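Pasting a structure here, questions to come.
All protein chains of the complex are present and in place, except for one that has been dropped.
Moving on to subunit A:
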Amino acid sequence: MTTEISPGRGGPAVALAESDADVRTLTDLDILESESIHIIREVVAEFDRPAMLFSGGKDSVVMAHLAAKAFFPGRVPFPLVHIDTGHNFPEVLEFRDRAVERLGTQLVVGSVQEYIDRGELEERADGTRNPLQTVPLLDTIASNRFDVVFGGGRRDEDKARAKERVLSLRDDFGQWDPRSQRPELWNLYNGRHTPGQHVRAFPLSNWTELDVWRYIERENIEIPSLYYAHERDTFLRDGMIRAVGTVSVPGPDETVERRVVRYRTVGDMSCTGAVESSAADASQVVQEVAVSTLTERGATRADDRISEAAMEDRKKDGYF
């Protein structure tokens, strides 16, 4: 049984053997990093008005870190966009503003609250605002004439995401059609689009939650403190640990308890749950995620639990 490909079968014999020997092995993270940087550069080169979604969540922080590397020593050549549900953790908003300043770029905010105040969106019965982000997102894209928006989506998050391309074409209404996606071959990304169409680009497509954490650890990337163990007042609802706050008020039967927790995702406070954890830094989180028996969405996102096709339905409507 031969498994070796004979060297030289591939092409002219070039004396690379000696120099190759002292180039260190590229690890999985090196290769994922290079792939993401390649995608980010390719998109910026092929589109007129790119922007990057930035929530302050760990995936968007890693994505912005990669963008900074992609254009170094130049600055990130596009604005960041945040669709603010009005239910954000205050720590995350503060972190977001500092991060934007450090990158030296602009921030564009689309506010769900303003849509609700104007009566253009209606609060849902369950109080969750994640699904309400779609309209402000599409309006922000249209009013700023962005032709491509980077998102931090990873294919390991969900079975519908697993079938989405790195460059995902959306129609005039921001909708995704899983049946008519462009094939993606080699590392050649096709960014052609017609007026009215826009594209979502997912440079972290091939990263897993564990990869993101290992990279945060390796690169020593600062992320919101919520991701690490801290003490806070909590109560249990639907089997999830919720923070006590203005938008997540415990009911009369729900006992408030002080717990040491951390968050695996940071989004809408009203539907994001915490996990009990003592992981106080990135390396401890890596250990924790490696042995976790639940996906990050399963553990902490009430809105993704509703149906098996929850994410697919939202994506078809123009969600991230």
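As a convention for this text, a contact is a pair of C-beta atoms (placed from the backbone, for glycine too) under 8 Å apart; a residue touches a chain by one contact, two chains touch by 3 or more; residues count from 1.
To be clear about the criterion, contacts and distances are computed from a predicted model.
Participant: With one chain of the assembly withheld, which option in "sulfate adenylyltransferase", "Xanthine dehydrogenase subunit D", "Lipoprotein" or "Cytochrome c-type biogenesis protein CcmE" matches that chain's UniProt protein name?
Facilitator: Of the names offered in "sulfate adenylyltransferase", "Xanthine dehydrogenase subunit D", "Lipoprotein" or "Cytochrome c-type biogenesis protein CcmE", the one UniProt assigns to the missing chain is "sulfate adenylyltransferase".
Participant: Specify the residue from the set A:Arg49, A:Arg124, A:His193 or A:Arg232 that touches the hidden chain.
Facilitator: With A:Arg49, A:Arg124, A:His193 or A:Arg232 as choices, the missing chain is touched by A:His193.
Participant: From the listed residues A:Lys58, A:Arg129 or A:Arg155, report the one that touches the chain absent from this view.
Facilitator: The single option touching the absent chain is A:Arg155.
Participant: Extract the touching residues of subunit A with respect to the undisplayed chain.
Facilitator: 1-12, 14, 16-17, 19-20, 22-23, 25-35, 37-38, 41-42, 44-45, 68-77, 101-104, 155-156, 158-163, 178-179, 181-188, 190, 192-194, 197, 205-206, 208, 210-211, 214, 217, 283, 286-287, 290-295, 298-299, 308-309, 312
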